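The following block contains the structure, expressed as structure tokens.
Apart from one protein chain that is not included, each protein chain of the complex appears where it belongs.
By letter and in written order, the chains are A, B and C; residue numbering begins at 1 in each of them.
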Amino acid sequence: MDQQTPAAEHVAESSAHPTDAQMIQLLTPSGERTAEGGSAPYAKRVAHLDHDALRGLYEDMVLVRRFDDEATALQRQGELGLFPQCLGQEAAQVGSGRALAAQDYVFPSYREHGVAHTRGLDLAQILLQFRGVDHGGWDTEAHNFHLYTLVIGSHALHATGYAMGVQRDGLVGTGDPDRDTAVVAYFGDGSTSQGDVNEALVFAATTNAPVVFFCQNNQWAISEPTTKQSRVPLYRRGDGFGIPGVRVDGNDVLASYAVMDEALERARSGGGPTFVEAFTYRMGAHTTSDDPTRYRSRAEEQSWRERDPIDRLRKHLESEGAWDQGWAEQVAAEADALGEHLRTYVRALEAPPASSMFDTVYASEHGTVTAERAWHAEYEAGFETSEVAR
Amino acid sequence: MDQQTPAAEHVAESSAHPTDAQMIQLLTPSGERTAEGGSAPYAKRVAHLDHDALRGLYEDMVLVRRFDDEATALQRQGELGLFPQCLGQEAAQVGSGRALAAQDYVFPSYREHGVAHTRGLDLAQILLQFRGVDHGGWDTEAHNFHLYTLVIGSHALHATGYAMGVQRDGLVGTGDPDRDTAVVAYFGDGSTSQGDVNEALVFAATTNAPVVFFCQNNQWAISEPTTKQSRVPLYRRGDGFGIPGVRVDGNDVLASYAVMDEALERARSGGGPTFVEAFTYRMGAHTTSDDPTRYRSRAEEQSWRERDPIDRLRKHLESEGAWDQGWAEQVAAEADALGEHLRTYVRALEAPPASSMFDTVYASEHGTVTAERAWHAEYEAGFETSEVAR
Amino acid sequence: MSGETQRMTMGKAINTGLRHALEGDPKVLLMGEDIGALGGVFRVTDGLQKDFGDDRVVDSPLAESGILGTAIGLALRGYRPVCEIQFDGFIFPAYDQITTQLAKIHNRSKGRLQVPVVIRVPSGGGIGAVEHHSESPEALFAHTPGLRVVAPSTPQDAYTMIREAVASPDPVLYFEPKARYWDKGDVDTSVFGTDASRASLDAAQVVRPGSDVTLVTYGAAVHVSLKAAEAAAAEGTSVEVVDLRAVSPLDTATVAASVRRTGRCVVVHEAATFLGPGAEVAARVSEECFYSLEAPVLRVGAFHAPYPVSKIEHDYLPSVDRILEAVDRLLSH
Partner (left out) sequence: MSGETQRMTMGKAINTGLRHALEGDPKVLLMGEDIGALGGVFRVTDGLQKDFGDDRVVDSPLAESGILGTAIGLALRGYRPVCEIQFDGFIFPAYDQITTQLAKIHNRSKGRLQVPVVIRVPSGGGIGAVEHHSESPEALFAHTPGLRVVAPSTPQDAYTMIREAVASPDPVLYFEPKARYWDKGDVDTSVFGTDASRASLDAAQVVRPGSDVTLVTYGAAVHVSLKAAEAAAAEGTSVEVVDLRAVSPLDTATVAASVRRTGRCVVVHEAATFLGPGAEVAARVSEECFYSLEAPVLRVGAFHAPYPVSKIEHDYLPSVDRILEAVDRLLSH
């Protein structure tokens, strides 16, 4: 009986590295299909993915990685102020993102470039924020993809509230696959410590909101390992709130797809929230400002390079005979084109006019802003006048 | 395997009323000793409680109830601004409180009069706050009993931090029963929704702090039933944080003692935190300002009167032949004396001088306060002068 | 008096405003602790859950950040949540959501998104309550761009302003002077939607004309200011009282126009004086009316001390005596 579980048992399963068998996995690190034990029921959720579809996932991941590379290079060249890579997390993001329906709505943190790609964003738009010319950068409603939220965990509540709105709109459990709607909050392992994330679990559970909490455990919150945030695996966080949890191999694009597919189905059909832990690894630095050599070993990083999610799918495609050199070259060319696009786009981005800072403080006219805008215009005009005068 | 638990199973066990068998129970509602199933291991923790000790617990509860009654009456008479009764929760509070060692430290919410009594407080001191003459009212260090904290949940973090201090002081796991120290945070069912309570679980689990989270589920947070806060029983909240949970019949003083005793022992010996849910009932209104007829039925209230924790122990004492009329009259007299003391004490409490508001804003001199205090003194003196002048 | 005018308490006026807002727009919903069957601890939402259902009048879990955070999500989905915070002192767990999210999402999205959330906060003191139940934290919100901060002082304004707050595309903190919930006044519900009504979230109002001194105030302090004005009148001093209604934006034009006439100004509020709204009023009036001021702008607010125990709260809050003392000081300058 749960209520007499001794402390020891609770702590036994530590939050450190799980074995492959302790996660839902459909592709082994060497690229073979698998569906052992608890993973078995998930196999049917990827059964419809044919070679074309698998190649599509590969292409997605390659493009996202190129985006990461280019953005990092642009930052090094001084074109961006900062950039957070999703390097290593492509399978978790692309797999889960491709399971979404058009009407589903996503609340990302700040590292979900892979999900953004699956939502049809022109990834260049993500860079407006990191160029320092926009706080957001895209039309959220065109993609059902909310802006990046930098205050850790706060968007988990937005997602839950949004899902409560979906419920009120009558778009849960209608049985119509084009109408039933789920909402997803993406966040990291460190974020699970925030009060807001846990309150989101409270609200989601008690309202049975159609929301999926997709936690990418990339094992680091900047310099802090996951053990600083939890002493049990994060997929169990939902337990005490009445929210089912599942741990998936986040470097396995198929398993990430399947687990998300199940969670979304549960949400859309009225089954309520799910907490997904996608176990993965932040292969790069936290952001371009970070220096991981201060807190983790090269050996650790190296060991994860061997579990690279893109390589894994490539090996699988090869072993399936689905690897086609012509197609691969096409993908590479596409990636090159993306790179070119990003460089051109970013370099052309100009600073907005200074006066733009007053433009959208309020949606309705606000006296203080009106007065300050007027003062600022006069002040700026004064410079022009005095320059003319000279 | 936990990670594939379907949603249904998670929700199955609702947060509504558990059966007696689903709680640790050592005294049945009709006052018989029991120790079935999961309760069995707890029996040994109360084995040393002889008739004298049991009568002591009875006396405690009677005094605490008299305190409630008197304070409520004083409020009705306009002597207090407000009063929150602990009516119905005496067993949970006295049982758990009597398990504490002198060196343990308690962070109460605002309803822990029963615990206060076990910490040796003159209960009259609690009324300073409700009389509007003090924000606190007692010497916390003399009783290892912190002030009441009104901002729901915030003291759960104070307790955890305090416990982290105890660890640093080397007072965990020394094996010396007079030195090993535990810390307890008391809070209600509604409080579990606050981010702070959940963050406290994060900090306590990761630091393995010697803290017990003692949640009195009295089934109501003002007008909201526990189902508004959680869809699974609250004793499970710790699960996803790696903190063992246990549900005890909070109307059973022996079980409350035993469960707390175990949790304290775990904490003091280095076993880390425990989450206790004491299932009980708020037999009175939320506070004297509340009107429960607006949100719950008389029938419900009546059914809980039948589980009255004091009656339960009385029945047990009677069936044990440990009920002694002379002693009972002594207890009644003691309660009367307490009542008299409370009335006299409270009525004699005067408003502090207005200038006292400046006295303890800072521990060191602060210019703004110094200036305002001086202004205020002059202002007050002005009135005296002008009155003299007239 | 129009056919839609009724005499009612301020609490009832807000209740009526919420009722009309719920009737007028199916996207409006109320959220908060104990606002359903109980009707809120002040009964401001009395009867609304019964009439509109528990889907539109929602008893939330006991978590203010959760209430505000989910309200933001609902607003992003097209709803218009009106959140009740049970007491002023319990708004702070939601402070992050209000300050970093609610205030900024419109701006962050370059105007593409709106988050029309209203936060109702029974606030202020004088009711003999325990700690955290009597505070006036409006300055802690008014400093943050993106938020509107208002406080009605009459039943009419309470009605008008809650309607306008719900209709506003911007987030609005609506501070309800709880000590005045039981004050009665005429409420004309037909005013909503007129220009005068729309102005209620932006424009101050001269609520008592006078020529010697201007009292600038809002919310609960309007009442005590009017009493002080009356007492001053008895002693021959003509006091003008300006009810700001909004702390953000601050209608400095109306205030300055008054002070230019009177030459003297006292700001009165229940918030602590130090860095309280009166600091901004005093700074602006001192700047804009530099040549009209016969004496410095004075402020009568609470002291730089936590809200004290209730037995001495009236020494902490602005009182008729303290206001008159300030008026006297100005006149003897």
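Please note the rule applied: a residue touches a chain if its C-beta (ideal position, glycine included) is under 8 Å from a C-beta of that chain, and two chains touch if they have at least 3 such contacts.
This structure is a prediction, so every number in the text was calculated from the model and none was measured.
The shown chains contacted by the absent chain are A, B, C, with contact judged over the whole complex. Contact with the chain not shown here comes from a single listed residue; of B:73, B:101 or B:151, that residue is B:151. Annotation: of A:64, A:86, A:100 or A:152, A:152 touches the absent chain (contact as defined above). The chain not shown here touches subunit B at positions 107, 134-136, 139-141, 146-147, 149, 151, 154, 156-166, 168-169, 195-196, 199-200, 202-203, 206, 359-369.
With the whole complex as reference, residues 89, 92-93, 95-96, 99-100, 103-104, 107-108, 131-132, 139-140, 142-146, 248, 250, 271-272, 274-280, 282-283, 286-288, 290, 293, 295-299, 303-306 of subunit C touch the missing chain.
Although one chain is not drawn, its touching partners on subunit A can still be listed: residues 81-82, 129-135, 150-152, 190-191, 193-196, 221-224, 228-229, 289, 291, 294-295, 351-354, 356-358, 361, 366, 368-369, 372, 376, 379, 382-383.
As a working rule, only the chains that are shown with their structure count from here on.
Among the remaining chains, A is positioned farthest from subunit C, on the basis of C-alpha centroids.
Inter-chain spacing, taken between the CA centroids of subunit B and subunit C, is 36 Å. Between subunit A and subunit B the centroid-to-centroid distance comes to 43 Å (mean Cα coordinates, whole Å). Averaged C-alpha coordinates put the centre of subunit A at 40 Å from the centre of subunit C.
The multi-chain contact residues of subunit A, meaning those touching 2 or more other chains, are 195-196, 199, 202, 206. Each of the following residues of subunit C touches two or more other chains: 60-61, 63, 65-66, 93.
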